[in-house]
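Take a look at this one; I'll ask things after.
Just one protein chain is left out here, and the rest sit where they should.
A and B are the chain letters, set down in written order, and residue numbers restart from 1 in every chain.
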Amino acid sequence: MKLLFEKSVPGRRGVGPGPSDVPTTIHLNGDLLRDRCAALPELSELDVVRHFTELSRRNFGVDTNFYPLGSCTMKYNPKVAERIAGYPGFAHLHPLLPQLRMGDMLAQGALAILYEMDLLLREITGMMGFTMQPMAGAHGELTGMMIMAAYHRDKGSQKTVLLAPDSAHGTNPASAAIAGYRVVSIPSGADGLMDLAALKRAIGDDVAGVMLTCPNTLGLFNPHIREICDLIHSVDGLAYYDGANLNAIVGKARPGDFGFDIVHLNLHKTFATPHGGGGPGAGPVGVKEHLVPFLPVSIVVKRADGTYALEYNRPKSIGYVAPFYGNFGIVLRAYVYILLLGKEGLARVAENAVLNANYVRCKLKGHYAPAFDKLCKHECVFSTTEEMAANGVHAIDIAKALIDRGFHPPTVYFPTIVKEAMMIEPTETESKETLDAFIAAMIEIAELAQKDPEQLKAAPVTTPVSRPNETAAAKNLNIASL
Amino acid sequence: MVVEGLLYTKDHEWAKVEGDVVTMGITDYAQEQLGELVFVELPQVGKQLIARKEIAVVESSKAAGDVYSPVTGTVTEVNSELGTKPELINEDCYKSGWICKLQVTDKKSLDNLMNAKKYQEYLDTL
Partner (left out) sequence: MPFIPHTEQQQRQMLAEIGLTMDGLFADIPADLKAQSFHLPAGLSEMEVRNRLAELAGKNSVDLTLFLGGGFYDHFIPSAVYSIISRSEFYTAYTPYQPELSQGTLQAIYEYQSSICRLTDMEVSNASLYDGGTAMYEAMMMAMRITGRNKVIIDDSVHPIYRVMIHSHTQNLPVDLNETHCTNGLANRAEILDRLDDQTAAIIVQNPNFFGCIDDFTDLAKAAHEKGALLLVSCYPISLGILKTPGAMGADIVTGEGQSLGMPMSFGGPYLGFMAARKEHVRKMPGRVVGETTDREGRRAFVLTLQAREQHIRRDKATSNICSNEALCALTALVYLALLGKEGLKETAQRCADKASYAYQRLTAIKGVEPHFKARWFFNEFVLDLPCEAADVIARLIEKGFATGFPLSRYYKGMENSMLICVTEKRTRQEIGMLAEAVESVL
């Protein structure tokens, strides 16, 4: 398909600002101006609309079909949240208004939402205070690491090591390293859970904390989670909960009750805000009482008269991780979702997400090699079988064959500790009929892996492109049309 | 494929010792694990390294690996051809795919390397 720039017609006009009602004053010195216009395309509004409509048809979203991308919680995104985010009272609100004198009063509706969201997330996680500033999960991790560092600095502790399991999302070690920590990876045991003996060996006075998902990236809940938190606390370390997998336990169990000190949530996962093709998301961070002073500024507080205000005077705060209040539009959508579901609805989320994952796991375990043949939470992980491997069939071939059958593939080749990993997360919003169709497709593909492996290696054949050459892309780098 | 006469590390680097000068690269096993390489980050000439320190980075489209110096020494020459042809490592990792040369400053650092037979035995355990 042609690029926008290739469709450009010199002299064609799109949307302009219309006639001017003020004099044109050439008040700028020519040396300060660009010597030629930016080479943007010259297209009509219809040209642009057609171009992007065509592009959208080359895309696959949750609204298109089943999207069981493990670890990403691709659940349905309620339309009402989009509609509400577009209300002018939210969309047109300037973020600097509260910084004017008495400006808090100009944004009482928005501040009420931030305040209430804080309370709701505290109850959901068992924490004592939240910041809405982090703009994605990884940004929440970085914020959490900054809080951890501020806590240890405040106590005068010299701690340099952050522990993370080898099954962790790549963002965990990356966030810790960027915050200045040396990352020590703790191996997983044969049961897929963090090896407690290895953890004990790694524990020392230099340990600032541990970073964990629970359930982990294998979809397994660690029953020793409290013991892990206690071990970390024994050297005055902090336990950080990566909330990427909260969908598995929301309403059933709370990281605060396990002993975690810091939590981030991916609102775009558990709380159903759209993934946007790779953002925007939101990654609020919650902490226990002793860490509340370190949260970023500002914090929304409620005055005695029931109005809301922004508090900036927090001497121990780590400062600013976002210019204002985070991705407010995303926090708002998640707030809408929580109001819609309420207490009962959220508990049903975890139940059905776990039911669906186990249903898929049990139905597929005779056809693929389960990484761990036991109860899982929100996702299950499979490998290719030995027979498939003997036929030269890889996880990538199964993924591509699923595409031809109308499904988005699971996450493949992650977690890296499982060879030929396929990580399936159905989520609670998928019906039994969809799951059955997916299971049937997976079984058909498993059979083809024996009967006609070449067909799988030829897949996909129904898409506009098939298996682009990624090596050539990296080698002959072309990342902009100039 | 393991080549006789070279020395090896557990991280799959090879070293060819000629007097005080060591030529190094990554082994056939390493290049196969990485897949087709798209980029090699070479060290600066003059850089001083102790054995086991990161000396280069090799990247394929889906993986990246640190390359560690097999010995303690100073980088005297790099294979700048890898800048435009990283695939030389895939094609001929022991010859035209060499990464750099080092002037050895601590001969004892050579003692920790394996010979071809030992490296082959090590590979068999993986």
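One rule holds for everything that comes next: a contact is a pair of C-beta atoms (placed from the backbone, for glycine too) under 8 Å apart; a residue touches a chain by one contact, two chains touch by 3 or more.
Since this is a predicted model, take the numbers as computed values, not measurements.
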| item | value |
| --- | --- |
| In the full complex, displayed partners of the excluded chain | A, B |
| Which of A:F130, A:Y240, A:F258 or A:Y368 contacts the chain that the document leaves out | A:F258 |
| Touch criterion as defined above, residue of A:L3, A:A390 or A:A440 at the omitted chain | A:L3 |
| Chain B residues that touch the omitted chain in the full complex | 38-39, 41, 59-64, 66 |
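In this section, only the chains that are shown with their structure count from here on.
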| item | value |
| --- | --- |
| Residues on chain B engaged by chain A in the complex (per definition of touch) | 35-36, 38-39, 59-62, 86 |
| Footprint of chain B on chain A - complex, ascending | 413, 470-471, 473-475 |
